[in-house]
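A single protein chain has been omitted; all remaining protein chains appear in their positions.
Should a chain be cited, it is by its letter among A, B and C, assigned in written order, with residues numbered from 1 in that chain.
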Amino acid sequence: MSPVVGLARRAIVRWEALLVVMILAAGVWSWTLSSFFLRRANLLDLATPYIFIGLVAFGLTFVVVAGEIDISVMSIMAVAAVSIAEIWSAGVDVWLAALAGLGVAVVLGLANGLLVGLLDVPSLAVTLGTLAAYRGLAYVILGGSSISGLPTGFTDVGGGYISNELPDALLVLLAFALVLGVLLHATRFGRYLYAIGSTREVARFSGIPVARVRVTIFAISGLMAGFAAIVYLGFFGSVQADAASGSELIDVVTAVVLGGVDIFGGSGSILGVLLALILIAVLRNGMQLANLGGATQDMVIGGLLVAAILAGNVLRGAQSRGLPWTRARYARKEVTQAETPGVHSSGT
Amino acid sequence: MKAPGRPAVSAQTLVSAVFRLRELGIGIALLLTVVLFSVRATNFATVSNWQDIASDVAVVIVVAVGETMVVLTRNIDLSVGSIAGLSAYLSAETLSTHHGVPIVVMALIAVGVGLAAGLVNGLLVAVGRIPAIIATLATLSIYRGLVFQATGGDYVFPNELPQSFQNLAAEKPLGLPFLAWVALGVALVGGAVLRWAPWARDFYAIGSSPEAARLVAVPVVRRVITAFAISGALAGLGGFMFAVRFANVDTNTARGFEFDVITAVVIGGVNVFGGSGTILGVTLGALLVATIDNGFTLLKFSEFWKIFFEGTAIVVAVTLDALLKGRVQDALRRRRRPASIPREQEAPA
Amino acid sequence: MSALVELVGITKGYGGVQALDDVSFAIEAGAVHALVGENGAGKSTLVKILTGVVHPDDGRLLVDGEPQRIGSAHDAHRLGIVAMYQEPTVFPDLTVAENIFAGRHPRGRLRSVDWQAMRSAVAQLLDDLGVEFGPATPMRGLGVADRQLTEIAKALSSNARLLIMDEPTAALSPHEVDNLFGTVRRLRERGVAVVFISHRLEEVAALADTVTVLRDGRHVTTRPAETLPQQEIVRLMVGRSLDALFPKETVEIGEPVLRAEGLGSRGVFSDVSFELRRGEIVGLAGFVGSGRSEIARAIFGIDRLDSGELWIDGRRFRPSSPRAALRRGLAYLPEDRLNQGLVQPMSVAVNTSMAVLPELTPAGFLRPRRERALARRFMEQLRIKATSPAQIVRSLSGGNQQKVVLSKWLAAEPRILILDEPTHGVDVGTKADVHRTISRLAAEGLTILLISSELLEIIAMSDRVLVMHEGRLAAELSRAEATEERIIEAAAGMQKAVA
Partner (left out) sequence: GNAGSTKVQAGYKIFLLPKQIGQPVFNTNNQGAQEAAKALGDKVTYNGPTEAVGSKQVPFIDTAVRQGFNAIIISADDPNAVAPALKRAMAKGVKVISYDSDAAPNARNLFVSGPDQKAVGFAEVEWLGSQIGYKGDFAILSATATATNQNAWIGYMKQALKLPKYKNMKLVKIAYGNDNDTKSLQEAQGLLQAYPDLRGIIAPTTVGIAAAARVVSQAKKCSAVRVTGLGLPSQMKSYVKSGCVLKFGLWNEKDFGYVAVQTAHALLAGKLTGKPGQSFVAGRLGKRTVGKGGVIIGVPPFAWTKKTIDSAGF
C-alpha cells in the first residue's frame, strides 16, 4: 500500500476527517453558487441560526452514545424558554429567571431519566409521551401568547455580536463543545456511557452504576435543552409555546447521526456533531445565498448525506465493519491513539 | 435419556401464555382508557364516534404495518410520511386529470409509487449500507422535495375529483368505514405474513441478530430490501387513503405523519432494536393513541391542558406496559423450578 | 476415493497477525476429525474459512475433489458444510425452536411455516441431547451452556455432510457431554464428517478418529488418533512437553471470610448455606442448570435474593448491586464472556480496567497510560496473544478473550473471587497458568469460589467441593472425598446423605 493511499484511507476511516473534507467541498460549492458566501461577515454568521440546535444535539449525543434516545428535547427547550420569559415578565431578574429555567429543564430531563433508568421503560416510548406532555406544559404556562422584549444583556447570549461581526452564540457553542467533549471523551463518566451503550449487561456486571448513569444522561440532555433555550431566547428575542415544534427535532437528530454517532449506542464524538452542524450550516447558507428553493435545499442536503456516506462506503471497501457508526469505530480511534503496536509474545 | 427432574409440558404452556402476555399491557391500558372515557366523556361510547376513531386510526395502522416490518429488521423508515405525500399527489393528480380512471387503478398507482420509493430506501440501506435512520432521514427530505417538484406548489382540490371518489370516505359497509376495512385487511394480511411466511420470519431473525442471520445463510440484503419495499408500498397505500379521507392534496399532505406511525409502532411494543413485535400490538398501540386523542377532545378540557394530558396518558400507558413486561420476564427467569423444589424426600437434610 | 474436504495451502492474515499459514490437510467422511492447538492457533479462523464467513488470502478448498469457492454462509450450506461456532450466535428474541430452524423453516401448506412440524422436530432433537428446556423456550435468558446446546441442536438438525463443532463442550458438564458424544457417534455412522475442536484432550481421545494439530497458524500434523497419546498432542501443540494439570499447592486455610445462610431465590435455588475461608478454594460443581451461576449472581448483587443472609468478615452483607459487592471486596467473573464479560468493540486495555476505573481515575479523568500499563501487565502474566493493549477484544481468539475477562477481575484485586467457568475455552498450557495464578492468589490469602463444569478442574483445584442438585446443595466433599464418581452421583441427585 503506497503511503498516499494509506494516508487517504486513514483520513476516510475517521468520520470526522471525512466531515471536514465535506465541509471544505461544500464551502467551495457555496462559493461558486454565490460570491457573497466568502464574505467574512457571512462566514462568521452562517452558523448562528443553528446554535440552539447544536446545543441540544450535544446533549442528545450523551443520551445516544449510552444507547438511549430522547426526542422530548425540543419540548423541554420550549418549557425552559417559556418559563424563563414568564418568570422574567413577572418581575424577576432575567438571570435568576434563566437559572430557574435551567432548573426546570433539568427536572424535566430527570423525569425522563427516572422512568428509563429506574423503571426500565424504553426511552423512545417515554420521550414520545413527554414530547407531547412537555409541549402541553409550555402551552399551559404561556397559552397562545408571546413574550418578547427581554433585556439586551441577556439576549446578547444568543443574538449579540462582538465588534459587530463575531456572534456571541458561536463562542457559546464552541465553549460547550470543548467542555462536553472533555466530559464525554476524557472522563470516567464518559467511558461509562460508551460501555453502557455498547453492552449494558457487561457494564452492570463490571460494577458500573448503570441506573444512575442512565438517569444522569437524561438530566444532561435536559440541561443542554435549557442552555439552548437561553440561546433561543436571545436569537429570536421572543418566545411562544410552540417554539421549535416543527422540524427542529429532525434537525437535531440529523446533526447527531450525521456527526457519526451510532444510533444504537456505543460510539460517536462531540467533534463529529459539531462538524456535522457546521456542514449543514454551510450548505444551507450557500444555497440560500443562491436562492435555491427551500424544497430544493432540503433535497440537496438529503442527497448529499446519502451520497457522502455511499462514497465513504465505496472508498472504504466492502467490509461492513468499516462503517463509521458501527461500534468498531470507537475502538479504531483507540488503536490510532496507542503507541506503535508491538506483537506480544504468545505462550510458546 | 432425560435429565433428571425436567419439567416437561408445564413450562411450555406457561411460556406460551407469557408470550401472549406481550400485548397484555397495552391491551389493559386501552381497556382502561375506553372505560374511563365511556364514563366521563360526552358521546364517547357511540357508534358514530367509534366510526370516527376507526377512520382516524386506519391510515396509521396501514402504514404502521409496513413500518413494523422494517423496525423488526433493526432498521427504521422515517420517510413514510413523504412517500405517502408523494403517492397521494401523483395518484390524485392522475385521477383529477383523467376522471374516467377507475379508483382501483388510482390506488395501484399510489402503491406503485410507494413501492418504488421503498425500494430505493431498501437499496440504500441494504446495498449501500447506509444506516437506515440516515438514509430515510435523507429520503424524507428528498421525497418531500419531489412532492414540491411534482406539484410545483399546485394542489388537488375536491372539485377536481369525481364525486364517487369524494364519497368513498363516508361509505360504511356493515357499519365500518371504508378506510377501516382497508386497514383491517392490511393488518390481517400483515399479521398472517409475519406469522406464517418463512421470509417474514427472517425479519425477526435479522433484527434479533444480524450477524447470526448472516451465519445461518438468511439472505439479509434481500430481506431488508423486501421490508423497505413493503413499507414503501403500504405508505403509498396510506397516501391513497389520505387522498380518500381529505379529497384534498397539497405539499403538506402527510407531513410529519411518520411520527404518528412510529408512535403506534413503539407504543405497540415493537422493539426499536428489532427482533420482536406483532401487528396485534401495533394495532392496539395505534388504537390506544387514537382513543386518547379522541377522548380528550370530547372531554372538553382546555386546549392547553389537553395536550399535556394526552402526553401524560401515553407515558402512563408505556410505563404500565413496561412494569408488566418486567414481571413477565422475572417469571420467565424463575420458570425452571416450581416454587417448592421437587423431590424433597430424596434429599433429606 | 477423494476426501470429503481438502484444504490446500490455506493462508489468512489479519494485519500483522498470521492467523493461518499454508495449512493443508484432508477431512474424510464418516470420521471424527479433532482440531487442536493453543489459543490463537487459528482453529476458529479455519472454521470460518470453511463456512465462508472469512475468505482466505491464499490457498484452495476441494470438496469431493472439486475446487470450490466458499464465498458466503450460503455457499457453505449448499455444499453441506455446517458449523456451530465457538461464540454461540443466537437470536435472543426467538424461541429455541426458531433459533434452530432460522432461515430454513419447515414448510407446510402454501409454503407457510409449519410450526407443528418444527416444534416436534426440535423436541426430538432436544430430547436426544437430554436438555432441560423445550422448543418454545425463549432464547433470551438461557445460560451459556443452554445456548451452546441449542447451537449443537441447530448443527445436528441440518443434513450436513461436514459438521464442524468449535468447542462445543466448553460450557458443558459431563452429563451433556455424554449425550453429545452419543449423537456425534450416530452421525459418524451415517457417514457424516465431523470436525471437533476442544481444549479438553481427554475428549479428543474419547471421540476422535483423526487429529490435526495447529501451532501459530501452521499445520503441525494430521494423524490417526490412536497414534497420538495426550502428552504427545500437548508437545506438538506448544512445542515442548508440559504437565497438563497444574498441581495445586497446599495453603494454610484461614478464618471464615464469607458465610451464607439459607440463601434462596424463588423457583431457582433454595436453602443454600456454606462458608468460605481465607486462602481457600471451594469448588462448586453441578450439572448445567443446577443453579450455580444463579447463586453467584445473587451474591454479587445482580439478581435479587428472596431469603437468606450473608456475612463478610462477620459483618452482615446485603447484596444490592455489583458496585456494592465490589466495595466489600467481592468480585464475580461471569460465565458468559460475550454478553456479560467483555465489551466486544472496545480494546483490551479498556476492558481490563473496566472494573477498577474508580481506583485508576481518582479525579474522574481517564488515565490512558495507566490503563495500558495495567493491561500490559496482565497480557504478560496470562500470556494474552494480542498485538497491543489497544487491540479490540472482538478480534482476539476465544481463549484470549477469556484471559482478558480474567485480567479484568484480577485487576480488581478482590478478597473474595467467584470464578464462573474461568477456563472456558482456554488451552491446556494457559489453563495451567491460570490454575497457577489462582493457586498463588489463594496462597496470598484470596478466597475463591470456583464454579466449573470440568470435573478435573474442580477436583484438581479445590480444597473443598460443594455439589448442587436442582437448586440445592446436595453434598459437601472434602478434597480427599472429591472423586469424579461421588461428584457426579451428588449432582445427579443420587447421593443419599449430605455430608
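Heads up, the rule we're going with is that a residue touches a chain if its C-beta (ideal position, glycine included) is under 8 Å from a C-beta of that chain, and two chains touch if they have at least 3 such contacts.
Source: prediction; values computed, not measured.
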Partners of the unshown chain among those that are drawn: A, B
Option touching the unshown chain, where A:Ser34, A:Ser72 or A:Asn313 are the choices: A:Ser34
Residues belonging to chain B that touch the chain removed from view: 41-44, 46, 48-49, 52, 56, 144, 147-148, 151, 153, 155, 157-159, 166, 169-170, 242, 245-248, 250-253, 255-257, 260, 293-294, 297-298, 300, 303-304
Chain A residues that touch the omitted chain in the full complex: 34, 36, 39, 41-42, 45, 48-49, 139, 143-146, 148, 155, 159, 232, 235-248, 284-285, 288-289, 291-295, 298
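The definition used in the following text is that only the chains that are shown with their structure count from here on.
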Separation of chain A from chain B, taking each centre as the mean of its C-alpha atoms, in whole Å: 29
Approximate Å spacing (C-alpha centroids) for the pair chain A, chain C: 42
Chain C residues counted as touching two or more neighbouring chains: none
Residues of chain A touching at least two other chains: none
Contact set on chain B toward chain C in their complex: 1-6, 8, 11-12, 15-16, 19, 195-198, 201-202, 204-205, 207-209, 211-219, 271, 274-276, 329, 332-339, 341-343, 346-349
Chain A to chain B touching residues, read off their complex: 115, 119-122, 124-126, 128-137, 139-140, 143, 241, 250, 253-254, 257-258, 262-264, 293, 295-296, 298-299, 301-303, 305-306, 309-310, 313, 320, 323, 325
In the complex with chain C, residue positions of chain A that touch it: 186-192, 194-195, 198-199, 201-209, 266-267, 326-328, 330-332, 334-335, 337-339, 341-348
